[in-house]
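Only a single protein chain was left out; the remaining protein chains are all shown in position.
Right, chain A next:
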Amino acid sequence: MAALKIKKGSTSHSAYNLRPDFSDVEERHTLAVVVDNEPGVLARVVGLFSGRGYNIESLTVAEVDHTGHQSRITIVTTGTPQVIEQIKAQLGRIVPVHDVHDLTVEGPSVERELGLFKVAGEGEKRVEAMRMAEIFRANVVDTTLDSFVFEITGAPEKIDAFAELMRPLGLQEVARTGVAALSRGKL
């Protein structure tokens, strides 16, 4: 294991800097980007990722401050430490971007996603789907005699797991919001 050494980060003094110099290991990071909610701002952020060849695993955006017209974009991305640093610096250059937070390194955070699952089935499968939903604390938000729509909230892994379980029980359609995330504790 390479000796850890404190890197002088150019853009932040985050714990990210406690890493070996050249790591080729791809990491998954959740970024929260606070932007002015003006026309084209999402295109700027997404265009940056496609134009420079970065990954987007999930992306969530909504206006969070209606008086200040600010939106929060939550992006889950993967890359080597150098690429992640570069993504943050490039996001910071976009004029309507106010703040870029790397929730993965800035301390503990909570990540939540909401999923809607349409499951059709009869008899034993229908009962089993309902029982699984209870275990996962999913709510039934729509029902007919031969289908349910479940609503489930949780970390992305939990929603993945639920999807796997629903598949053999008549899963027909899935809608997911992508991740929303906040750091734990006070600011």
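Note that in this section a contact is a pair of C-beta atoms (placed from the backbone, for glycine too) under 8 Å apart; a residue touches a chain by one contact, two chains touch by 3 or more; residues count from 1.
In this section, contacts and distances are computed from a predicted model.
Name of the non-displayed chain as stated in its UniProt record, restricted to "SWIM zinc finger family protein", "Acetolactate synthase", "sn-glycerol-3-phosphate transport system permease protein UgpE" or "Dihydroorotase": "Acetolactate synthase". In the complete complex, the hidden chain is touched by one of A:95, A:135 or A:187, namely A:95.
When the full complex is taken into account, the listed residue touching the unshown chain is A:47, out of A:47, A:107 or A:168.
Mapped onto chain A, the footprint of the missing chain covers residues 8-11, 21-22, 36, 39-40, 43-44, 47, 51, 82, 85-86, 89-90, 92-96, 98.
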